[in-house]
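Report on the structure given below.
A single protein chain has been removed from this complex, and every other one stays in its place.
Chain nomenclature is as follows: A, B and C, assigned in order of appearance, with residue numbering initiated at 1 for each chain independently.
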Amino acid sequence: MELTVQDIVTWIEKANEKMQANKEYLTTLDQEIGDGDHGINMARGFQEAAAKLADNDYPDAEAVLKDTAMTLMSKIGGASGPLFGTAFLKMSVASKEAETLDYETFKHGLKEAVEGIKQRGKATEGEKTLVDVWAKMADLFNKETDFSADKIADEANDAMEQTKDMMATKGRASYFKERSIGHIDPGSASSQYIFTALAEVIGGKL
Amino acid sequence: MELTVQDIVTWIEKANEKMQANKEYLTTLDQEIGDGDHGINMARGFQEAAAKLADNDYPDAEAVLKDTAMTLMSKIGGASGPLFGTAFLKMSVASKEAETLDYETFKHGLKEAVEGIKQRGKATEGEKTLVDVWAKMADLFNKETDFSADKIADEANDAMEQTKDMMATKGRASYFKERSIGHIDPGSASSQYIFTALAEVIGGKL
Amino acid sequence: MKKIINDPNEVVHDMTEGMIAAHSDELKQISGTTVIAKVNAPISGKVGVISGGGSGHEPAHAGYVGNGMLDAAVAGEVFTSPAPDQVLEAIKAADGGAGVFLVIKNYTGDVLNFEMAAELAEAEGIKVEKVVVNDDVAVDDPSSRRGIAGTIFVHKVAGAKAEQGGSLEEVKAAADKAVNNMRSMGMAMTPCIVPAAGSPSFQLGENEMEIGIGIHGESGIERKEITAADDIAQELTDRVLNDFDFTGEAAVMINGLGSTPEMELYIVNKKVQSILAEKGITVYKTFVGEYLTSLEMTGCSVTLLKLDDELKTLLDARAQTPAFHS
Partner (left out) sequence: MKKIINDPNEVVHDMTEGMIAAHSDELKQISGTTVIAKVNAPISGKVGVISGGGSGHEPAHAGYVGNGMLDAAVAGEVFTSPAPDQVLEAIKAADGGAGVFLVIKNYTGDVLNFEMAAELAEAEGIKVEKVVVNDDVAVDDPSSRRGIAGTIFVHKVAGAKAEQGGSLEEVKAAADKAVNNMRSMGMAMTPCIVPAAGSPSFQLGENEMEIGIGIHGESGIERKEITAADDIAQELTDRVLNDFDFTGEAAVMINGLGSTPEMELYIVNKKVQSILAEKGITVYKTFVGEYLTSLEMTGCSVTLLKLDDELKTLLDARAQTPAFHS
């Protein structure tokens, strides 16, 4: 099982569809414990990334992931832009000129992505940030021996849901202290869409 | 029939009571076709005038009317302040050191007051301003041979009511053009209280 | 009523004290009055320039007191012209022997009170001249037109002329020229609340705006559905251009009425500038900001002032006031 360049393009396309469809929902989440721009940011960033990928031909996974990273980094903005950008950039670097992404390479890339996010954001698990979804996904891939569409989607959803009970200690939501409890973290919700999109790509191939 | 210094003080006191009681109503009238301060202005001006008169002893009608005029002039502000001030100032001048105001003197003073208001405001009857009440009252006094409480009150009220059907061509209400029709002119309403107060003073003496 | 105030009847008093506290190096209050004057006023031999009117239009007018603009400003209660005795105090505070020039906005109240004060001042031997600003083209009859944001240009022009040593007549000539060459038009989307009244003076529907409204919420030309900024800019600018020939050079002011974010004023400016460019009008200088407000009203106005060499020099001359610098 592996992801081709086209699979990655489809992944980003599907992620973009979800960001557009849930733009208002994500913004509402961010209005509750942030500043109300997360849906707008993600919709803008993924729109641009999908458009960029559609306009270009890519020789390998590294290249398509790099363009994704750079576009997200420059078009999302806010706290989440550099973090999502970093995630895809780390995946790009980890796939060093691999034409397609096999399981081991992707798993390694995801681990690097989580490290990159944590380092950049100075955050760790349990702080009610997108780290909570990304770290859980890296764990899942680490434990499994191949891609499983359903498990990916379920786990991403669980990880997102778990942020609800957390108290935010990083990012804008941390100003709300105890009052941040009871709300899903917006960045975790958008991350969940990214992994659900991935699950759909994988599911379509199985 | 004549008005003593004490009668004039009572007149202003009663007028003040009416301005305080109808402060919000007058302001509402001014919100409809003006800038919403007329009640506030009149309440402030008459409050100060009544307080001033209460604090002082006056030798004659001229003096008490002059202090009334100066206080209204300096405390009402807006378009109506100089006009009410002018009205009382003209009455003061017309009563030249008369200890009390007899009918003829008052009638003459009122006529002068109307002339003064018209000149100052460059307005005439029918322009939906306080001129419409003051001019009607001067007419009434001119036709009658003595003070009549009921007539004064009725005529003041009629004059005020008649401004409702007029289109404003002076003051802030003129910006509303046709839309000023159907609203009582705020300055006419406050003028009506002044004359109703006068009627009460006279009625009390009859 | 969501206001940061103490006693609603004391807002002007409290504000004046707060203003003096903030600018004690530049401004002084004439004691017992609502007059704010330049700390070194009156200046001997210089024509004094004063303005004023009801409060609620901050930074107008005390914010324009300073070198190169006003010598004194007199404030009435909220939206209420100051009384003649107060205006007289402002005249006296500005009188350095060369006469005092009055910049009056064309409202019955302002005109009456300032005129009476002028008579009182003349009776005391002070030479007085005046200009009545009537830039608001929303009102058809020029003699009834209200004075709105363009008033600030008149402060600037008259103030600069006086600062340059102009005589009372020269100051008046420059101010008259500015008034004659200036037109404005405004619009609003939400009303404002006079503190002592406690309720809004008019209502606008959720999707409504009013074109041509006055700075106290006095009626405009038309109430209609909110349109795009470009359409609003077009309408305001068209009304201004249709009333006067601005061919040549002009100064532009995009004035915010109180609650409209600066972002939106600049968005309006973008369109106004492109309209003027199309019409071949050269913009010499642009002013975007809150120059003459209406408490917390939402909306803006567009002002054009046609310039000649003299007006350009006067506009560019140095001015140092809390709210205007050049």
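Everything below uses one rule, namely that contacts are C-beta pairs under 8 Å (C-beta built on N, C-alpha and C of every residue); 3 or more make two chains touch, one makes a residue touch a chain.
These numbers were taken from a predicted model, which means no experiment stands behind them.
Colleague: Looking at the whole complex, which visible chains does the left-out chain touch?
Modeller: A, C
Colleague: Among C:184, C:260 or C:303, which residue is in touch with the absent chain?
Modeller: Result: among the candidates, C:260 touches the missing chain.
Colleague: For the chain not shown, which residue from A:76, A:140 or A:194 touches it across the whole complex?
Modeller: A:76
Colleague: Who touches the missing chain here, A:4, A:31 or A:162?
Modeller: Spelled out, the listed residue whose C-beta touches the missing chain is A:31.
Colleague: From the list C:98, C:189, C:241 or C:305, which touches the chain that is not on show?
Modeller: Touches the omitted chain: C:189.
Colleague: Under the stated touch rule, tell me which residues of subunit C contact the chain that is not displayed.
Modeller: 2-6, 11, 14-19, 21-23, 55-56, 58-59, 63, 189-190, 206, 209, 226, 228-230, 232, 254, 258-271, 273, 286-288, 290, 293, 295-296, 298-300, 320, 325
Colleague: So that we can see where the missing chain sits, which residues of subunit A does it touch?
Modeller: 27, 31, 33-37, 39-41, 44, 73-83, 120-121, 170-172, 174-177, 179
By our rule, only the chains that are shown with their structure count from here on.
Colleague: Could you find the two chains linked by the most C-beta contact pairs?
Modeller: B-C
Colleague: Subunit A to subunit B: how many Å between their CA centres?
Modeller: 75
Colleague: Express in whole angstrom the distance between the two chain centres, defined as the mean CA positions of subunit A and subunit C.
Modeller: Centre separation, subunit A to subunit C: 54 Å.
Colleague: Using the average of all C-alpha atoms in each chain as its centre, how far is it in Å between subunit B and subunit C?
Modeller: Measuring from centre to centre gives 32 Å for this pair.
Colleague: What parts of subunit B, by residue number, touch at least two of the other chains?
Modeller: None at all.
Colleague: Spell out, as numbers or ranges, the residues of subunit C touching 2 or more other chains.
Modeller: none
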